[in-house]
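The other protein chains are all here in position, but one chain of the complex has been omitted.
Now for chain A:
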Amino acid sequence: MEDKIKNPEINSQHFGTNLSLESIKIIAESIGIGNLSDSAAKELSDDISYKLKQIVQDAQKFMNHAKRTRLSIADVDHSLKIRNIEPQYGFICKEFIPFRFASGGGRELYFQEEKEVDLNDVMTSTAPKAPLEVTLRAHWLCVDGIQPTIPENPPPLSKDAQIQDSVNPIKKIEKADLKDTSGKPAIKAHKLKTHETVHIKQLAQHELSVEQQFYYKEITEACVGADEARRAEALQSLCCDPGIHEMLPRMCTFIAEGVKINVVQNNLAILIYLMRMVRALLDNPALFLEKYLHELIPSVSTCIVSKQLCQRPEVDNHWALRDFAAKLMAQICKNFNTSTNNLQTRVTRLFSTALQNDKVPLSSLYGAIEGLSELGHEVIKVFIIPRLKFISERVCNMQATDISNTERNAAGHIRALLAKVCAPVLKTMRPSPDIIEDYKRDFGFLGPALHQSVMKARQTPSTTPTASTASSISVPSVTPRITSTPIQRQISQSQPSQKFFVTKAANSPSTSSGNIVKIQQNNPQKIFIQAPKTVFVAANTQEHELEIDDLSHLE
C-alpha cells in the first residue's frame, strides 16, 4: 500500500490485474464445482476482481482515518459493512500474511494453512496475558525551541546519519547547509553560500555548551574516581544517554590518553575503569563509534597484549582485564567490520603475528590467544590450533626451576586458557577415540591437558548444536563473534606476504602535526615520547593503524 502511494509511477501492473482463471477454478473445486468452463471462470474472475478492488479501496479510507499506515482486517470488515455485505466476523490472523507458498510441476500455488485445533488443548491452556492498559506519559519534546536530549526524544543525530557520516563523508559537504537535526538554526551557512563563488571548506568548529563541558568533567571524573556508586551511575549514563554524540570525540580521546599514560604507570585499576567506559559507549544504542575506532582500537589492544599492565604481575589479576578487553575487541569487530575497513582481518593479523614470534612475553602471548579466541571457533581453528605445539614448547620451557614465579604463573594461565578455548574446537576437528599419545605427539607439553578437557567436553552433553563432521564449519554458537563467512575465508586463505597497510608515505598529510606516537620496539616504557597536546585531533586513521601494527611488535 505504501509503495502505491510513494511511487505513483510504478503502477503498470496495477492497471487491469485480475485473479487468474486457475485460482477461480481451484476455489470452485474447493466448494464442489468440478467442471467450471473457461468463460464462466473468466466472467467470475472479472467480477470478483472488480469487487475485491473496490472493497480494498474503501478499506484504505478506514485505515487513513484510523491514522495508520497499515491495513488491518477490521478495515476490510468496515468496508464490507458500508456496502451492506456481512463482514467476515472472527477472521483473526496471527501473522501478517496468512498464505504459504508451494511450487512443483511448474505450478506456483499460494494456500492457507489450516491446522487442526484440539479444543481440549484450547480449554486447558492458560488464558493469554491481558494486554497492558493504555497509559499517558508526558515529556518535553522541546523547551523554548531546543529539543532536550533525553531518552524519550530521538537522538539528535540519528544512528543512520552517524553511519552515513562516517561511511560517506561526501554527504556532509553536500548537506552542509541543510543541517537541521541538531536543533540549531543553519542560517549562517546559507548566507555564506550566496556570496562566495568558491566553496572553501569551513574550519570545523566544535564547541561544547557549558552544560556539556560540566557533564564531561563530571562523567570523566566519576569514571576514574574512587566512588564505585558514582562510577556505576556515570557508566549507566554513558550507556543510555542519547545526547552525548557531540562529546564523543572528547570521550574517546580521554580514553586513549588515559590508556597511554596508565599503561606506562602500570595502573591496573584505571585501565579497567577506562575499558568499562569503552564498554558503556559500545553499548549505547544511539552512538556509532566508527569514526573513533582509531583511538579506541589501539587502547583496547594495548590492554590485551601489553607486556605489563600492573605493578605486581605475580599477584594482580591483570588477566581479567585482558579477557575483558578481548571481549570488547570482539564486539568492536562484530559491530564495525565492513568490507572496506577489513577490521576483523587486521585485528586477527595483529594477534596472530604475536603467536609467530618466540620472543613475545608470556603475558602478551596470553592476550593474543585470548584476543583470537574471542573472535570465534573458526579463528581458533585456523590460527591457534596449528600453533599449539609452538606454544607448548614455550610453556614447557617455563617449567624449569630457574624461572620466576611470575613467568610460571603466566604459563599456567595460558595452559588453562588453551584447554578451555581449544577443547570445543578440537572435539569437532579430531575423530572420536582420543588417545593421549596422539595428543602428546601433536601438541607436545600441552597434550595431556588438552586431552583431558576434550574428554570432558565429549562427556558433557553439549547444549549447543555442534557440527558432527570435521570438514564442516562449526557454528560459533557460544560466542558468535564472526560476522560473515566470506571474511573467514579471507582469513583462512590468508596471504601473509600481502602488505597490511597502505604505506604511510602514500597519504599522510599531517605527519607534522605532532600527535603521532612513536613506539620504540622492545621498550614499552617509552611508548609516549610525545603526548598530543591538542585534545581534538582530526581523524587520520592511517597513522593510528601503524600504532596497532607496532603494538603487535611491542616486544
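We adopt the following convention: a residue touches a chain if its C-beta (ideal position, glycine included) is under 8 Å from a C-beta of that chain, and two chains touch if they have at least 3 such contacts; residues count from 1.
We adopt the following convention: contacts and distances are computed from a predicted model.
Novice: Assign the chain not included in the display its UniProt protein name, restricting the answer to "4-aminobutyrate aminotransferase", "Transcription initiation factor TFIID subunit 5", "Signal peptidase subunit 3" or "Alpha-1,3-glucosyltransferase".
Specialist: Listed in its UniProt record, the absent chain's protein name reads "Transcription initiation factor TFIID subunit 5".
Novice: Write down which of A:Glu152, A:Asp227, A:Asp283 or A:Glu393 is the residue touching the left-out chain.
Specialist: The single option touching the absent chain is A:Glu152.
Novice: Among A:Ser20, A:Gln54, A:Asn317 or A:Gln356, exactly one should touch the missing chain; which is it?
Specialist: Of all options in A:Ser20, A:Gln54, A:Asn317 or A:Gln356, contact with the hidden chain holds for A:Gln54.
Novice: Which residue numbers on chain A touch the omitted chain?
Specialist: Answer for chain A: residues 5, 8-9, 11-12, 14-16, 46, 49-50, 53-54, 57, 61-62, 64-70, 72, 74, 78, 82, 131-145, 147, 152-154, 180-181, 183, 185 touch the chain left out.
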